[in-house]
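As you look at this complex, bear in mind that one protein chain is not there, while each of the others sits in place.
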Amino acid sequence: MINTYVRAVGNLSRLLAVVSTALLVAAMLVVCQMILMRYVFRQPTIWQTDFVVFSATAAMFVGAPYVLLKGGHVGVDVVELMVGDRTRRWLRVIGSLLGLLFCAIMLVACWIQFHEAWAGNWKHSSVWAPPLWVPLLSLPIGFGMLCLQYVAQILRLIFPESREAAMLVGMHGVPVNDDPTETRETLR
Amino acid sequence: QTVLKASHQFPGGKGDIRDEMVQLIAREVAAANVGIEVQVFPGASLYKPNDQWNAVTRGLLDLTSFPLDYAAGRHPEFSATLMPGLVGNFDRAMRLNDSEFMQDIKKIIDDAGAMVISDAWLSGAFASKKTCITSPETMKGQVIRAAGPAFEEMLVAAGGSIASMPSSEIYTGMQTGVLDAANTSSASFVSYRLFEQAKCLTAPGENALWFMYEPVLMSKKTFEKLTPEQQAAFIAAGEKAEAYFNEEVRKGDDLMIDTYKKAGVEVVEMSKADYDAWLEVAKTSSYKNFAENVPGGDKLIEKALAVE
């Protein structure tokens, strides 16, 4: 049951990571297209700037759950290193609950904002004037998934899989793969 | 002692006229001795420029000097307050303040939850390092950074290319050649030292295309909580700030012209014929889009143009 939930949430986060990467790549390509249009073809660029900003910014929020899954959000581990194993585990549960609290608060706030933009048909004030709810949708998606991901993490901390008890879902200093820019390693 | 918050995006304590307006209101209200202190947060040190509208209408922010066009995404009618050629010159701007056109705009502000305590129309200019921007033909083939979507639409229609960037990058943009020209407020033309890059300045004279409405807004939620004396103090301070602005804004244009002439930049103005030609371009581009996209937009423009 728990396993299924953890796996499903993990896969959803991975899917969003693909979306986030695609948004980043799209932003990169559109920047290049914009430079070409302006300086080679001397054409006006109307929608590109808005697109690039919204696409790259949305990518950051949509990608956040995956980074949490991979333990990539940097934290301070001074206290963790000073305490024993049992205390450390509880410290991690508390840290995760606080993280969950923040993400839940942001989910509510961002849902309000998204809903207002949707209901009020707000547009970005520019020539292209894209509807604001589209980029703002990334906020409730990102924070909503962060909440689910945190729940998965907390479940894993409280009910560790018997054999892989040490593999605390890749959080807090357990390298998931060998990419150093991604994983925070504890300073032993 | 009630503490109220005032926010704007302009440099603080450096003589920027919009900062001075807000500071003046803070001083006046303090001097009125009605138990109110206004904390001024200049230079977007509290809210981002665009976020001020949401904050002031919700009562999280009490006062702001706000370019109304920034809220055009929520209230498309506000685009009319940064519409090319709708104002023309300062004297007409003053008459516009009491017109039916501005009554419509202020009604929308009011319904959203804010109120105008000082009117302010800011003038702006064009500068180019290629050819002087006078008639629409002079725009052809120039890459320009413009202030305001309605302006961008008109400039594109005249054959220009748009490059968008924050005003702090205009200098580098013109220096490296990313930009041929720029359009922004007179104050920015001086403070960003664009005279070092520009060859020709189109100053706002009798026929100025670029005017922007940047009133001082107060949150209605805040205002309604105040005592009658406190309310009166704000109204009086707002009027003083408006009078101060109207006097100083013209000096600002003179300062810009002096600075550019001293730096050896050619300074020109648009003729009536140029202005009318631009209006024709605007009518087929920005005005047309405005009328199509904004309910009652055509009426609003008619009302503005009808002002003597």
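We just call them A and B in the order they show up, numbering each chain from 1.
We adopt the following convention: a contact is a pair of C-beta atoms (placed from the backbone, for glycine too) under 8 Å apart; a residue touches a chain by one contact, two chains touch by 3 or more.
The criterion applied here is as follows: contacts and distances are computed from a predicted model.
A.B. asks: UniProt names the one chain left off this complex as which of "Multicomponent Na+:H+ antiporter subunit F", "L-serine dehydratase", "Aldehyde oxidoreductase iron-sulfur-binding subunit PaoA" or "TRAP transporter large permease protein"?
C.D. replies: Matching the unshown chain against "Multicomponent Na+:H+ antiporter subunit F", "L-serine dehydratase", "Aldehyde oxidoreductase iron-sulfur-binding subunit PaoA" or "TRAP transporter large permease protein" yields "TRAP transporter large permease protein".
A.B. asks: Sort by label and list the shown chains the missing chain touches.
C.D. replies: A, B
A.B. asks: Per the definition of touch given earlier, which of A:Met60, A:Val134 or A:Val151 contacts the omitted chain?
C.D. replies: Residue touching the absent chain, from the options given: A:Met60.
A.B. asks: Which candidate, B:Lys107, B:Lys140, B:Arg193 or B:Lys225, sits in contact with the chain we can't see?
C.D. replies: Within the whole complex, the residue contacting the unshown chain is B:Arg193.
A.B. asks: From the list B:Phe90, B:Tyr171 or B:Tyr244, which touches the chain that is not on show?
C.D. replies: Touching the chain that is not displayed is residue B:Tyr171.
A.B. asks: Tell me, which residues in subunit B touch the chain that this view leaves out?
C.D. replies: These residues of subunit B touch the chain that is not shown: 5, 12-13, 39, 41, 43, 45-48, 50-51, 54-55, 58-60, 163-166, 168-169, 171-173, 175-178, 193, 196.
A.B. asks: Need a quick check: the contact residues on subunit A for the chain that isn't drawn.
C.D. replies: 17, 20-21, 24-25, 27-32, 34-35, 39, 49, 52-54, 56-57, 59-61, 63-64, 66-68, 70, 72-80, 91-92, 94-96, 98-99, 101-103, 105-106, 108-110, 112-114, 135-136, 139, 172, 175, 178-188
Simple rule for what comes next: only the chains that are shown with their structure count from here on.
A.B. asks: Rounded to a whole Å, what is the gap between the Cα centroids of subunit A and subunit B?
C.D. replies: 38
A.B. asks: Tell me, which parts of subunit A touch subunit B in their complex?
C.D. replies: 38, 42-46, 49, 120, 122-127, 129, 132
A.B. asks: Can you list the subunit B residues touching subunit A in their complex?
C.D. replies: Checking each residue of subunit B against subunit A gives 50, 69-74, 76, 79, 141, 143, 149, 152-153, 156, 160-164, 293.
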